[in-house]
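Structure, as structure tokens:
All protein chains but one are shown at their positions in the complex.
We call the chains A and B, going by the order they appear; numbering starts again at 1 in every chain.
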Amino acid sequence: MSSKSAFQTATGDSLPADISCRWPLFVLLSGAVFWLLAGSILTLIGTIKFHAPDFLAEPAWLTYGRVRPAGLNAMIYGFCLPSALGLTLWLLARLGRTTLAGAIPVVFGGLLWHLGVGAGVVGVLSGDATGFEHLEFPSYAVAMIAASYLVLGVAGVLTFRQRAERGLFVTQWFLLAAIFWFPWIYSTATILTSVYPVRGMAQAVVGWWFSANLILVWFGLVGLGIVFYLLPRLLDRELESHYLAMFVFWMLILFGTWTGIPKTAPVPAWIPMMSKVTTVLAGLALLGAALILHRTLGADYRLLSTDPSLMFAGFAVASFVIAGFMGIAEVLSGASSMLHLSWYATARSWLQLYGFFAMALFAGIYYVWPQLTGRPFPLPRLVRLHFWLAASGVMLAVIPLAVGGIVQDGNHANPEMAFVDVAKGTLTFLRISSIGDVLTLAGHFLLALNVLLAIGAFCWDRVRIALRTATIELQEQGVNS
Amino acid sequence: MNYGPLVFLAAFAALAASWFGFVLTPHLQIGHLQQTNTVPSGVSYPVARSGLAQQGLQVYRANGCAYCHSQQVAQTGTLFDLVLTNPGTNQASTVAAIQSINPRLSQPEVLEIIGKVPVHLLTMVSKSTAEAAAKTVNATGANAVPWIVPIGPDIQRGWGSRRTVAEDFLFDYPVLPGSQRIGPDLSNVGVRQPDPGWHLRHLYAPASVVPGSTMPPYPFLFEKKKVGRVPSPSALPLSGIATVEDGYEVIPKPEALALAEYLVSLQAYAPLFNAPLSVALGKPTSPTETNSISISGGDKAPSDISMP
Partner (left out) sequence: MSSGMRATGTRDTVVAEPKASRAPVPVWLFFLLFVLLFWAMYEFDRRGGWFHSQVYTPYRSLAELQRYQPATGGISLERGKVVYETVCALCHNTDGSGKPNQAPPLSGADWVVGSPDRLIRIPLAGLTGPIEVKGQTWNLAMPAMGAALSDDDLAAVLTYMRSAWGNQAEAITPDQVAAVRAALAGRMQPYTAAELQAIP
């Protein structure tokens, strides 16, 4: 079977929704790809320090405790959020049979967002990190990002309001809830940890609450929203089914929003206990998502290989489910297990962040971009190669880390084993996982190359058309005179 | 019928519920904590860290120490020792009672240990066992008290004598409990390593004080310079693999001194109502001492618990 969609769809005529989204999405997505590269390079520098602790030890700004949060935040705020928001705006315009409201403000909003991320990454590297995980950006960067979100979020709501198609598709539910939930959690967390910090341990509880709501709930809503659009779109069939998708939606926002407080958190027992039971309950959302994929494909998983975007989307759903069950195993592990403080937890959150969310975003970007430009990506073979690099990279990063974390936890539970030996016991796994990091980075270069060439080709097209028009006009003028 | 607005409202309520539950309620509970008192001594806890240590917390934050080090000691349960504090006067029946609760002790052993009160007669037994045994021993006119011993892998590892609670972080900003144990837990690193000089040498060249350490060095917290007419008194006494070439010395920058002071201030072992434990009269049980209590049975010498 040949590729159905992304490379054959667009040959010139674009919908009004696509045209209105063009420049806003160029800004949001190309900036996102830049931060994807920057983030994965910073992460890789952090990883190399496990091979050689003395590597780049001298400059303060390259110490592990700075490059790691800088890399992760570049990934989350630089890549994930702007591309998620860009795809959200496009989906709301497309599904509402309308155009993007406030396209020009969104262009500037996107620029401001990426400037804010730049300020944040530089701030973290220079030692201004707040210390709260996933909220490390210092206040000056947060101010820019929040102002930018105001523009993007309002544009999203206005686009939804002016829709011509009144019937709602499930994706719109997911995306609207996400548009609404992000400013709530982000402002709450920023205000209570940085602007008017609450006292003592309450800060950390707010931080954990934010992290879980961003990584599980927000990523879940947007990522599944995108996948639930792409599956029926690219398979040319109905999503199975509306009610199942709404079931996933409810399980996520009813239970997912209460997860994330680790069991050893120095807080009263009810808080981690609540997180434990809701993590298990949120497992129903995983089952629901898996069922939707399975039923929409009609159990024929080979269909996924018909389009690279489907491959990314299928991988994303699988990661979402596996990462979720890894989380359930983590909370249900025995009282003396410290999996949540081991590499296992890193593996799980990377699977959720990258294996699920970034892969869903790649699926979206590879599908949406050609719709915007009206022409396929210049190097279509690289898209499939990117998938294989990303997929093998994720697996090579996650599986060794998860196994290493389980080994680490087992060794840790044995007080006879010196801690230095526990730490050393994880090094082999860490080293294998950095091969995975290199593969994903290579994939990012392929994406960047395609995006760069696509923008170039698009601009060249415009120039050519403009030139031709001008020539024709000149000729006509010549004839007329 | 249009359910749209209704569903929207329900979704709003679902999201708001988590905000009330996990932001507002914890803020009302934990955010309004006050200084408390240790139990039973009634000493105020915690006391604010020194100004230098607070600066050190900022160095800890800026350099992301919390990405490798947690500050949360887990406690999986609570067991009891039985401690004899007064052998009484009726020696024969006391010895018999002690042998009845711990048959592994021979009569000469019992005679030997009851001369050295306070002494642990039983270790790591359940609450009911300890209380029943106390009753048996006390019936002879001796005095034995159940001794609270928090347990868990972290505690056995010597990372703390009890679990970490919210009070331990009361005056800190930001609060950095960490999420990873690439390095050891630091809740009580100030008890394990009370010497700031050790921390300075460790920060400069980790492997020189902890062989095999995987921690990266932090040379940017120090200044390496030519020795002046007289060597600086604050220069690090380096040895082994960390020596610098002749004529040079390594001076800690103010950030390093602050960080070391903060690390020394990390001592979260006070016995509190919400994290009870028994401590030896006179000196607080340090985590390492707790660690030395063996699980093997009641035949343990009372080396670390004694009246001053």
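Just so it is clear, a residue touches a chain if its C-beta (ideal position, glycine included) is under 8 Å from a C-beta of that chain, and two chains touch if they have at least 3 such contacts.
Computed from a predicted structure; not experimentally measured.
Of the candidate positions A:Ala52, A:Ala147, A:Ile191 or A:Val277, contact with the unshown chain belongs to A:Val277.
When the omitted chain is restored, the residue from A:Phe247, A:Phe357 or A:Phe429 that touches it is A:Phe247. Screening B:Gly42, B:Pro233 or B:Gly247 against the full complex identifies B:Gly42 as the residue touching the chain left out.
When you scan A:Tyr229, A:Phe320 or A:Phe387 for touch with the missing chain, the hit is A:Tyr229.
Listed for chain B, the residues touching the missing chain in the whole complex are 25, 29-30, 38-43, 75-78, 127, 145-146, 148, 163, 165, 271, 273-279, 281-284, 307-308.
Residue-level contact of chain A with the missing chain is found at 4-5, 8-11, 13-15, 94-95, 97, 165, 169-171, 228-229, 231-236, 238-245, 247, 251, 263, 266-270, 272-274, 276-278, 280-281, 283-284, 287-288, 291, 295, 335.
Just so it is clear, only the chains that are shown with their structure count from here on.
Averaged Cα coordinates give chain A a centre that lies 39 Å from the centre of chain B.
Listing the residues of chain A that touch chain B in their complex gives 49-50, 53-55, 57-60, 63-66, 68-69, 127-133, 168, 173, 177, 180-181, 184, 188, 192-193, 197-206, 209, 213, 249-250, 253-254, 257-258, 261-268, 271, 274, 335-336, 338, 340-342, 345-346, 408, 412-415, 419-421, 423-424, 427. Only residues 4, 7, 11-12, 14-15, 17-19, 21-23, 26-27, 29-33, 61-68, 70, 72-74, 76-77, 152-154, 156-158, 163-184, 206-207, 210-220, 291 of chain B touch chain A when the two sit together in their complex.
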